[in-house]
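All protein chains but one are shown at their positions in the complex.
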Amino acid sequence: MSTVTTGTGSPKRRLGDLVFANLTRAAGLTILIALAGVGIFLTVEGIPAFGAGPDDLKGHSNLLTYVAPLVFGTLLAAVIALLIAVPLALGVALSISHYAPRRIAAGVGYLVDLLAAVPSVVYGLWGIAVLGPKLVPVYKWLASHFDWIPFFAGPASNTGRTIFTASIVLALMVLPIVTAITREIFAQTPRLNEEAALALGATRWEMIRLAVLPYGRSGIVSAAMLGLGRALGETMAVAMVLSASGVVTWNLISATNPSTIAANIALTFADATGTARNALIASGLVLFLITFVVNFSARAIVSRYEPGSK
Amino acid sequence: MAKSIDVSDLNIYYGDFLAVEGVNMTITARSVTALIGPSGCGKSTFLRTLNRMHEVIPGARVEGKVLVDGQSLYDSAVDPVEVRRMVGMVFQRPNPFPTMSIYENVLAGLRLNNKKLSKSDADAVVEKALRGANLWNEVKDRLTKPGMGLSGGQQQRLCIARAIAVEPQILLMDEPCSALDPISTSAIEDLIHELKEQYTIVIVTHNMQQAARVSEDTAFFNLAGAGKPGRLVEMNPTKKIFSVPDEEATEAYISGRFG
Amino acid sequence: MAKSIDVSDLNIYYGDFLAVEGVNMTITARSVTALIGPSGCGKSTFLRTLNRMHEVIPGARVEGKVLVDGQSLYDSAVDPVEVRRMVGMVFQRPNPFPTMSIYENVLAGLRLNNKKLSKSDADAVVEKALRGANLWNEVKDRLTKPGMGLSGGQQQRLCIARAIAVEPQILLMDEPCSALDPISTSAIEDLIHELKEQYTIVIVTHNMQQAARVSEDTAFFNLAGAGKPGRLVEMNPTKKIFSVPDEEATEAYISGRFG
Amino acid sequence: AGNESDGSGSSLKGTIAGAGSSAQDSAMKAWRAGYQTDNSGVTVNYNPSGSGAGVEQFVDGAIDFAASDSALDAEKGEIDAAKSRCGGENALEVPSYVSPIAVVYSLDGVDKLNLSASTIAKIFDGKITKWNDAAIAIDNPGVDLPGSTITPVHRSDESGTTKNFTDYLSKAADGAWKYPSDKVWPLKSGEAANGTSGVIAAIKSGSIGYADESQVGDLTVASIKVGDAYVAPSAEGAAKALEVSPTDDTRAEGDLAIKVDRTTTEAGAYPLFLASYVIACPTYDKAKADIVKGFLSYVVSTDGQAAAASNAGSAPLPAALQTKAASIINTIAAK
């Protein structure tokens, strides 16, 4: 039978607790350190690139003019991808949360998750082998009828491996995450508010407009931003699908396309040496900073609406 | 112009589960009818069939007839959206739209159909509805503030204002006071008294005293047992129900011997 | 071996909120003491200070003294873990460990404290504790089945067995029957009768009849108003409390006039 | 794995690593397979990371030999760097792989096409944009050329093929190509494709590109104007052009760099070719000397050249060059 050990120096905090608590905190700190490490090591290895010359920068005179077109391409591809993905994702999310019968909704949800499970390299294969060729006639048609729109100025690509095709593949890849978040938010719309709208004589769409969309607005914005973060950083699908020249152009369907930071790294890392690698790492740092800012803002928006936060 | 309701042989299902069975009932126009009964006996379920809100639940369906002034609600040519405009509803917990101001909340239903409402007409409708819900004086200085900023009782009256702004003929209320304090409750009861001049009102309540206070007629629903469907046991003038009910079960329930 | 408890000038805080104020109380060894009072008056809070479970909640703290047979529980040198081994606790809702069998649940306290038990010793402990909790006959054939597979009342007795397996001297129970049906309740009450031969028992209950049935002494807590701290109003032999309480508030509470 | 476990062959044991030219990758596969089959205890790793990367890694001492599509460059200090890597002795450099570069195209209804160097230059420079341009028509009398747009396809990565192709254009195109010879494609127009295979895959109807002949497959290839005749790419043509190209006599002994003559008019010669080298040190540790020597000897041997020819479609080294190369490799010794 145990008794209380008073006065005999039983420690207030037990050793096991002390060790374990600090161990878990160390694990938490490790994550912060790793995150900081990503920034630090990229910076350390990226700094030599500031001295790089045209030889190491594919003919660009300095790092800035080297990275700027890549940033342009990265943003262009990601924004187009979002313009395609967000409306689709909203449609899919609504079909799951408000339109499909429950059984079908579960199946659709599973299929969308499946879309997320496909590795990006496989999207790349599909983009080259299926999507690109299928789009060639579409691009030809666009170039011959709409060449007055700068986006479709042409001449149309022969292979379909354009920034637009890459954006479509990107859109598919960000669709699941945007869908997952928005559908979660739509499903959380208070049933009471939906019924309030219906009881006022709202059609289903009016109910969604009155009760569901306003409720989920900030969630939709942050889901889109998280999608943007994904699209900015996605590498292989773009590297494989895109025929990248690294130009700055609004022409979306021609053979001469902008490149993205991530694709450029993947494509040229292997045969880059010395300072050229430093330059690639420096461009990676830029990508890291961009995605960090985007994700940071998106998460900041989401966390404002999380329960328990003020 | 408020309307009477005739219900005949109504069976109400959730999927395969028969929740309420064989209801026959006549609800008088411009009066208050109270639905009482133990929890789970199907009061809410029945109420929601009167404006076709029942079918909003996946798999839910109805057999039988509901006539409003002779028009069958469940005719295939009938548009449920129109039914719900004609038969307004107030819920157990106040549910103003959280992103809208008080003003916008009142107008929400009207805006659906009448997009080009002039500012002055809109103002008039809002004032009329809020006065009708006994809320005008409390909120007239902060119409642009969010509806969620009101107290529970005020929110419930806001919901009533929202419901009457679309000018329904019938008003359904599902335990409208159960989330409210006594003072708010009595404000709502006063309001019901006034509204019945113009509206046919059907109210579900758990509170016998409230049923006795506000209603002309009372319908008592009961459950034969767990998993069995609910049934209408007795419907009579409230006075009679609370003094000499026809059925023994009603008597037992009202005197608190079960439920 | 069971111990008596002396509480003096105890203030209990959640962060800055003073939940219970100025409690002075003596709890007799080998007897059952019931804590009663309206919801929110701090019964659970007070109970949890008797085995230092209160401080598990972030920001929670205590001022004043709790002496168990003269030893202060809140001395800086006292290890709360040791206190909890000496003062067992049973909760409102039965909470057997879901990953463990019945057998392992009973042994959890010992095993998790690194006691090396031989198989036969362990068997003996389990049988003794389960017999002590009046559960042995019902479960002896399925000791390796999950504890979650038992009925609510059985689970609660399993939790009692788990608590007494570590051989505490005091047993705290926070509304142990409130989630149980009448038959299980009466099984637990019988058990409490038996346990008091060996343990000092403190039980929180909402049920006056239960307090009257099981306890020797009763302490009545009350709340002066919302946001005010709870206080011990009166502590007396149960017989007296339920017949001629010293305080008017006690009388009012017991006769059902409030709470 | 089922294919890695047989224990036949010589008693040599060990691993050596090389890196560099991707053009040589197919040939390297054949050489490694041949050599590893004869010496099952040996693993030769080869990373086709590109000629530049190969030289750099070799200089850093990270690998044992390099393969490069261009000879070590004195101006860039590569010769000196290689020398210090090899402990103060001059590095050895011998041609191992010679392959024609084909101008590939795809055009419905046109399966024979003649082009002069200056026309090729203008097409890739974007000066000629339609297939029925007069300049093309002159070279192809009687061919029905469509009026569709030309899509020139070039390498997006750094490439020895690009270096040799631009070298050819800058020297043979009579001033129509203003850019210097470079591993990086100098223009930002046309379609960019990664690697030789990427170029091949990007040749769709209306496109034209350049690629190592070994990977051309079923695509149609243009004949280029040499003198007054048109010559289709072939191993023999490349070998002929190589024969008229002198070795660089400014180089140290053991360095068989070749000065390719792009403007030859020799009948049947195909001057648009790529000569690629292997680079190694004269001495190695005991453990590696035999393996490096053995492997590189196999590379330049008749057997090795034949294996490369059949797997990579390259031109076997001319006999004279091969003998010289073999004798240089033979000097590799243990320290």
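Order of writing sets the labels: A, B, C and D. Residues in every chain begin at 1.
Convention: a contact is a pair of C-beta atoms (placed from the backbone, for glycine too) under 8 Å apart; a residue touches a chain by one contact, two chains touch by 3 or more.
The rule we apply is simple: contacts and distances are computed from a predicted model.
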| item | value |
| --- | --- |
| Chain not displayed: protein name in its UniProt record ("Probable glycine dehydrogenase (decarboxylating) subunit 2", "Mannosyltransferase", "MalK_1 protein" or "Phosphate transport system permease protein PstA") | "Phosphate transport system permease protein PstA" |
| Chains in view touching the one left out | A, B, C, D |
| Of C:I12, C:L130, C:L143 or C:V166, the residue in touch with the unshown chain | C:V166 |
| Residues in chain C touching the chain absent from view | 51, 53, 56, 58, 81-86, 88-89, 91, 93, 95, 97-99, 108-109, 112-113, 145-146, 148-150, 159, 162-163, 166 |
| Interface residues of chain D (partner: the chain not displayed) | 1-4, 22, 25-26, 29-30, 32-33, 36-37, 43, 45, 47, 57, 60, 62, 194-198, 200-201, 214-215, 217, 311-313 |
| Missing-chain contacts mapped onto chain B | 1-2, 68, 71, 73, 75-79, 81-83, 85-86, 112-113, 127-128, 131-132, 134, 164, 167-169, 194-195, 197-198 |
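We adopt the following convention: only the chains that are shown with their structure count from here on.
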| item | value |
| --- | --- |
| Intercentroid distance (Cα basis), chain B paired with chain A, Å | 47 |
| Separation of chain B from chain D, taking each centre as the mean of its C-alpha atoms, in whole Å | 86 |
| Sites on chain D at which at least two other chains make contact | none |
| In chain C, residues with contacts to at least two other chains | none |
| In the complex with chain B, residue positions of chain A that touch it | 101-102, 190, 192-193, 195-203, 206, 210-211, 214-215, 217 |
| Chain A-facing residues of chain D, complex | 22, 49-50, 52-53, 56-57, 149, 151, 153, 156-158, 184, 186, 188-194, 201-202, 204-207 |
| Touching residues on chain B, where the partner in the complex is chain A | 51, 53, 56, 58, 81-82, 84-85, 88-89, 91, 93, 95-100, 108-109, 112-113, 159, 162-163, 166 |
